[in-house]
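Removed: one protein chain of the complex. Kept in place: all other protein chains.
Up next, chain A:
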Amino acid sequence: MTLFTELRPLSRLSDGDEDGRAGDEAPLRARAAPATASTARPVPTAVISAITVLVILGLWSLASAHALVSPVFLPSPRQVLVAAYGLVVTGFVDATLAEHVGASLYRIFGALIASILIGIPAGLAIATSRVGRGILDPIVEFLRPLPPLAYLPLVIIWVGIGEASKITVIALAMLPSIILSTSAGVRSVSKDHVNAARSLGATPRQVLGQVVLPSAVPSILTGIRIALGAGWTTLVAAELVAATSGIGFMIQSAAQFLVTDIVIAGIVVIALIAIVFEYVARLIERRLVPWASHR
């Protein structure tokens, strides 16, 4: 539901519009049929979304209750809940849900920190230096379209089968969006902003630190959000090989034993974590760069 926060002001705006029109027509309608002149408020988008979720859950329950599909392939929502509870309390493949999630988050955040530390300076170099662009552009353009599964085996050959290879693969998937969003943000800095600083006595280094970087922050934050999305996508692939914990690993093992309820529970957990991430990222954005929407 949190995903729809951005849409709400829009729908509220159109609410007001409808109200205005309804108000204008009310006297006319009131004379013809007073009973039907009640103000019919449009249903909020969030309610429509909630109904959608409930309908899907209902169809799912019906399908499993009438055994339309074998319970091996489609366990009931109840079964999934029970499996999820079991995951939390006793765990699956030698680790509880918290441990699986913890292992995955460790990889995601390790990769995020690494890709920020490399990506922001690289993006700066691409945007501010001709030489930097010459060196880094082909590398980024090579990396960007590659599916992580394609270079996973190579990374394992080079880095080994431990945590390092998993973090490396996820970081490689995150890197292009952070580099590109940083360089786009730096390049979008207003010429007047730069000139103002120069005419107020700023050195080139001060222009970079006090003007260029701050104005690139909104774009960098967007890049980090996109990178997190890419990270989740890559996580399951990274946990394909030689993992002993992790939410992706858990889903894979469950699938191999055809424990479908655990598979579904795992998928829902990933989705929920991703939604929470997105929400937190937006909160951070609103706190850190409230001015971004006022440029």
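The rule we apply is simple: a residue touches a chain if its C-beta (ideal position, glycine included) is under 8 Å from a C-beta of that chain, and two chains touch if they have at least 3 such contacts; residues count from 1.
Methods note: contacts and distances are computed from a predicted model.
**Q** Which choice in "Carbohydrate ABC transporter membrane protein 1, CUT1 family", "Taurine transport system ATP-binding protein", "Chemotaxis protein CheW" or "TIGR02186 family protein" gives the name that UniProt lists for the one chain left out?
**A** So the chain that does not appear here would be "Taurine transport system ATP-binding protein", according to UniProt.
**Q** For the chain that's not shown, point to the residue among A:Arg133, A:Arg198 or A:Arg282 touching it.
**A** The single option touching the absent chain is A:Arg198.
**Q** Give the residue, chosen from A:Leu74, A:Leu180, A:Ala265 or A:Val289, that touches the chain omitted from the document.
**A** Answering carefully, the residue with contact to the hidden chain is A:Val289.
**Q** For review purposes, identify every residue of chain A that touches the missing chain, sorted by number.
**A** 190, 192-193, 195-203, 206, 210-211, 214-215, 217, 289-291, 294-295
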